[in-house]
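All protein chains but one are shown at their positions in the complex.
Labels run A, B and C following the written order; every chain starts at residue 1.
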Amino acid sequence: MRQSSLTYQLERFGLVVVWLAFIALFGVLRPDTFLTWSNFSTIFGSEAVLVIVTLGIIIPLTAGDFDLSIAQTLTLVSMATALLDARLDVPLWLVLPIGLGIGALVGVVNGAITIYFRVHSLIVTLGVGTFLHGITLFIGNSQTISGVSPALMEWVIIQRYFGIPVAFYYAIGLAAVIWYMMGYTAFGQQLLFTGRGREVGRLSGVSVGRVRLTAFVMSGVLGALAGILYTGTTGSANPSSGTYLLLPAFAAAFLGATCIRPGRFNPWGSVIAVYFLVTGINGLSVLGFRTFVQDLFYGGALVLAVMVSQLVSGRKERAL
Amino acid sequence: MRQSSLTYQLERFGLVVVWLAFIALFGVLRPDTFLTWSNFSTIFGSEAVLVIVTLGIIIPLTAGDFDLSIAQTLTLVSMATALLDARLDVPLWLVLPIGLGIGALVGVVNGAITIYFRVHSLIVTLGVGTFLHGITLFIGNSQTISGVSPALMEWVIIQRYFGIPVAFYYAIGLAAVIWYMMGYTAFGQQLLFTGRGREVGRLSGVSVGRVRLTAFVMSGVLGALAGILYTGTTGSANPSSGTYLLLPAFAAAFLGATCIRPGRFNPWGSVIAVYFLVTGINGLSVLGFRTFVQDLFYGGALVLAVMVSQLVSGRKERAL
Amino acid sequence: MPGEVHGLLGSNGSGKSTLIKVLSGFHAPDEGELRIDGRDIALPIPLGRSETHGLAFVHQNLGLLHDATVLENLIAGDHERLRPWWIDWRAEAERARKLFAEHHLDLAPDDIVADLSPVKRAQLAIVRAADRVREHREHGAPGVLVLDEPTPFLPQEDVRDLFAMMRRLTANGVAIIFVSHDIDEVMEVTDRCTVLRDGHVIGTFDTAVTERSALVEAIVGRAVSVDRRVSPLPAAAPAVEVRDLSGEIVEGISLSVQPGEILGLTGLIGSGYDEVPALLAGAQRATAGQLKLGGRSLDVPTLDPADAMAARIVFIPADRQRAGIAPDLSLTENAMLPLIGGRLALNKRRLRKDTGELIRRYSVKASSSEQAASELSGGNQQKLVLGKWLQLRPQLVLLDEPTQGIDVGARQEIYDRLLEVCADGGAVICATSEFEQLEIIAHRVLIFDRGRIQSELKGQDVTKSAIAQACYKAVETHAAE
Partner (left out) sequence: QDDPVAAARANIEAYSDIPEFTAPGEPFDARACMEGKSIMTIPASSAIPFVKTIADHKGELAEQLGFEHAQWENQGNPTQWIQGMEHAGNNDFDLISLLAGADPRFFEPQVKAAQEKGLKVVTSHLTGLEIPAPAGVDANTAIDYKQAGKLMADWTIVQTEAQTNALIIVSEEALSTDSLVDGLTEAFEKCPDCTYEIVNVPIVDWATRIQPTVQGKLQANPDINYVIPIYDSMSTFVTPAIAISGKRDSVKVATFNGTPFVLDLIREGTVEMDIGENLDWIAHAMLDAEMRLLCDLEPIVDSKVPLRVFSAENIDEVGNPAEASEGYGDAYVAGYRALWMLDE
C-alpha cells in the first residue's frame, strides 16, 4: 500500500521536516530573537501577499497554463485601490469589488486570448502583464501613492489574532478554500484533467476551454486580492511592487508540488514552501548575514529541497 | 503542397510584414530622424546581447527545457569578466575562455540536476539562477565594476562595419550557426525529437539525457558570451544587469516561434522578434512618447502579433 | 535465424514490447545475453547503438514524432548513413520520394505526420524500418527487422503488402521478429513462433506443424473458444436511429440499432466506419445528422460530449493513451470523472470504494485504487476505461477498436461486459477492423466504403470470410470502374 508507506509519508512531509530543522538551527544560534512568537508573527504576517500570489498561480498551473501576468495584476489593482481610496475618496465597499473586478477582467482577457487564439499562455500573459505595467505607470503617473484609508490597513495588518496580523488568516483561509476546491469538488477534478489529460476530460464532458478560462479568472481575482492586501499592508501603492513576487511565487509553487501531495500543485504545499523559504531569509537577516547569503540560501535550498524530495521518492519521473 | 501556399508564406513572414509596417508608420511620422541609417544602426547595434540571450534559451526550449538561469549566468560572467580584467589584470585571451567556461559549468550543473534527479527544469534553473546571483553579489561585493580594458569595448561596440557596431554581427553570426545546427545537423534533429517526443526520441536512438545536457551547456555558454558582450557594451558590470533581460528574451523566443518556421523555436524568428519589439520602442522614443507607452506597445504588440499569426494559420493547435 | 520470420506471441503485459525495448536499448535488462549472428552483444545496448548490430524496429506505438515532417521522421535515428554535420535535405527528400514510390506509398516528404491518417503513419514507420534493414545489410550486418504489432492499423490489403515485403526481405536473408495478437496472421507469415507469458518463454513452436488452438492455449494458459457468442434477436422497435449523418468522410448515412443489439461497423481503413462512434458521441464535429434515442431527438452537429453523456451515450475511444486515460492521475480519478458531474462536495472515501468495486468487477489487475493509471498494462487500462463508462448504465455504447492491442483472454472479458449491456437492453455500436471480433459478438455488421454503407450482413452471415469478401468486393468494384 503506497499511501501508508514510510517513504511516501517522508516524501509528503520532507519539506516540513527540513523547515523545522532550519527553525531549530536558527533557534539555537539566536534563541532570544529568532525563537520568539513576535518574530514568527512577523514572518507569517508579512508574506501573506506572496502566499496568495502563489495560490493564484497554482490554479492555472494545474490546468496546464502559466499566468505570468499575476504580478502585474497585483500592481495594477494595488495602484487602482490606492488611487480610488486616497485620491478619489471612493468608499472602500466600492473600491474592493472594483479591484477584484479588474482582476477578473484580466483573467478573462488572458483566458480568451489563450484559448480562442490557441496561443501559449506564457507569451499571452507575458504580453498582458507588460501591458498592465504600462497602465499602472499611466494611472499612477509613475508615482508612489500613499495616504490609503486606515480602515483598509486595519483589516489587513493592524488587526491581529494571537499576535499575527489578520492578513495571514486570509491567506490560510484561501489555502483551505482552494484545497477544498481542488480536492473535493468536481471543478477541482476537471482542473486536473484539463492539465493532465485534456482529451480524456473533454470526452468525459469537461468543457476544457471553460475550465481554463475559469482558472485564469481565479488567478486574476487572487492577484487582485493580493494587490488589495498589498496596499493594505504597506498603506501605499508603487509601480513596482509586484515585480519582486513573480519568481518567488513560481519557486514556491513548484517547490510546494514536491510535498503534501507530491507531483501535484497543491495549496498547503505552496504555503509551506513560501514559509520555508521566508523563514530562511528571515533567519539569515536576524543573524545579520549579508544579502548575498540570502540568495545563496534561497537558490541552494530550492534546488536541494527538490533534489532530496526526488531522492526520497526514488527519482520518479514526474510530469512536474 | 503546404510549403508553397500563400497562407503559409504569409504566416512565415507575417511578423516581418508587421515590422515593415511599423517602420513605414514611424517613417511617415518622422522621416527625417527615424528613417535614417544612423537610427537603424543604433537599433541593430543596441540589442545584440538580448539577441544572444534569446538564442541561448531557444536551444533548451527546443529540447523541452526552460533555462531561467541564463540571465544570472550573464550577470555572473559579466561580473567575472570585469573583475578579472579591470581588477586582476588578467589578459583578455585568458578572461574570455574563463568566462565561457563558467557558462558551460552552469549548464552542466543545470543539466545534471534536471536530468539525474528528474526535476522540472523550471525550478532547477530558478534555484541555480538565484544561487548564481548570490555568487555575483559576493565576488563583486555588490558593486558595479568599471574600468574594463578598452580592447574589449573596441571589439564589441566601438568597431563598426557599415556604421553598425560589431556586436550585431556577432549576434547574426551566432544566429546563423544555430540555424545551421538546428536545421542541418543530426544534433539539431535530436534536439527536436527530444523536445517534442522524448519517448519517440529515445526509441529512435536519441540519447535524450545527453542531448538535454548539451542544450543546457550551450545555453550556458551563450549566456556567458552575452555576459562578456554586456561588459564590453557598458564598459562595466553590475550585479543586476541580466535580471531584466529574462522576460524580454522569453517574449522574443515565443514570438519568434510564430514566424519563419512557425510552430518551432527558431533563431531567425527570434532575431526578427527582438528587432521588431526594439524598433517599436525606439520609434516611440523618437516620437517623444512617455515611457509607459513603451510598455503598452511592448505588451500589446506581443499579444497582437501572436494573435494575428494564429489567425493567419487558421488558429491551429500548436505545441507552443 | 537468417531468413526466418519469428513470431512473438503472448497476452497483454506478457513482456513482448519490453523484450523489444531491451533490444533497442530503451530498457536495461536485469540479466541475460544476446547473440546476433553468432556474436555476443554486451547488454545493455547503449541507446542508438542497436543499429550497429543490424537491428531495425517498428515499435508498438510506431515511434513517430507527430509535430515533425515525414522526412524528418524518416531519417530520425539513421545514424549510420547521415553525416552528423551536414544533412542534405534536398538529397534526402529525393531519396525519400524514391523509397515511397518503390513501396507504392502516397506520402510526401514535407507532410506533417500529425496530418496523416493512422494507416499512412504505420506505413511510414514500416518503410523506415525496412529501409534501415536494407542499409544494414549493405554494411554487411545480417539485418534483423523487429515489428511490434504493426498490423492493427493496417487495412487487409496493406497487411498483404507488408507480408509480401517481409517475404522479400527474408528471401535476402533478413531475420524478422513479428509481434501480433492476430493468430491468423502469425499462422500465415511466421516460420516459428515463441509464446511469452508473464515474462517467461512458454515455448517455441514450429508454425507449420502447430495447431491454432495450441497456440491460443499457450498464450492464455487455457483453451479459449472463438465461437460466435450471440444468437439472433427477435425483431423489435429500434432503440437508436441515426439519420443522414455526415462527417469528414461519412456522407449521409442512416442506421438503427435495436435494444440488446450489437451493431458492428467495419470496412477498409479510410472508408469512414471508425468515424461514426466519434461523431455520435460529440467527440468530433458532425456536419449533419439526427439521432433518435429513447424517444428524444438530438441534433448531432451541435452535440458535445456532455450532451451525449446526458443522453446516456458513452464512447470508448481507440486512442487509449491520449483519450482513454490520464496516465498521471489515479485510478479513482480516472474512473470517477464521469460520475461527479458538477458536484461541490465529493466523498473521497465513497469514490475510492466504488473504484475498488469497479476494479474487482472488471478484474483490472491493480494494486490500489490510488495507483497512477500509467502503472497499469494496456489491457488493464482498457478494462478500466470500459468499467468507467459502463458504470453509467448507458443506453448506447459506442466503441472504436475496443480490443486494440488486447490479448485473447482479456478480449473475452470485454465481450462478456458488452453482452451484459445488451442483456440489460442497451444498444452497442462497435467500429473495428478485426473481422473475427465481429464474427464473435456482432448481431449485424455494416460494411463501409468511401463514406457510405455498402452492404449489411446479418445473423449467421456474419463471418470473417463473408465480411472480408464484402470489403474487397468494394475495392474490386472501384478497380473495375
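Just so it is clear, a contact is a pair of C-beta atoms (placed from the backbone, for glycine too) under 8 Å apart; a residue touches a chain by one contact, two chains touch by 3 or more.
Keep in mind the model is a prediction, meaning the values are calculated, not measured.
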| item | value |
| --- | --- |
| Contact list for the unshown chain, restricted to visible chains | A, B |
| Given B:G188, B:G220 or B:P248, the one touching the chain that is not displayed | B:P248 |
| Of A:L61, A:I157 or A:V211, the one touching the omitted chain in the full complex | A:I157 |
| Residue in contact with the excluded chain [from B:I139, B:M181 or B:V286] | B:V286 |
| Touching residues (missing chain, whole complex) on chain A | 33, 36, 38-39, 42-43, 45-47, 49-50, 137, 141-144, 146, 148, 150, 153, 157-158, 233-236, 238-241, 243-244, 281-282, 284-286, 288-292, 294-295 |
| Residues of chain B in contact with the chain not shown | 30, 33-34, 36, 38-39, 41-43, 45-46, 86-87, 137, 141-147, 150, 153, 157-158, 160, 163, 165, 233-236, 238-241, 243-245, 248, 278, 281-288, 290-291, 294-295 |
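Everything below uses one rule, namely that only the chains that are shown with their structure count from here on.
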| item | value |
| --- | --- |
| Chain-level touch network, classified as line, ring, star, complete or other | complete |
| Taking each chain's C-alpha mean as its centre, the one farthest from chain B | C |
| Distance from the mean Cα position of chain B to that of chain A, given in whole angstrom | 29 |
| Between chain C and chain A, distance of the C-alpha-averaged centres to the nearest whole Å | 45 |
| Parts of chain A lying in touch with chain C, wherever the complex brings them together | 1-3, 183-187, 189, 192-193, 196-197, 199-207, 263, 319 |
| Partner chain B, residues of chain A touching it in the complex | 68, 113, 116-120, 122-124, 126-135, 137-138, 142, 247, 250-251, 254-255, 290-303, 306-307, 310-311, 315-318, 320 |
| Residue numbers on chain C that touch chain B, as the complex places them | 21, 24-26, 46-51, 57, 59, 61, 63-68, 72, 75-77, 79, 82-87, 89, 108, 110-112 |
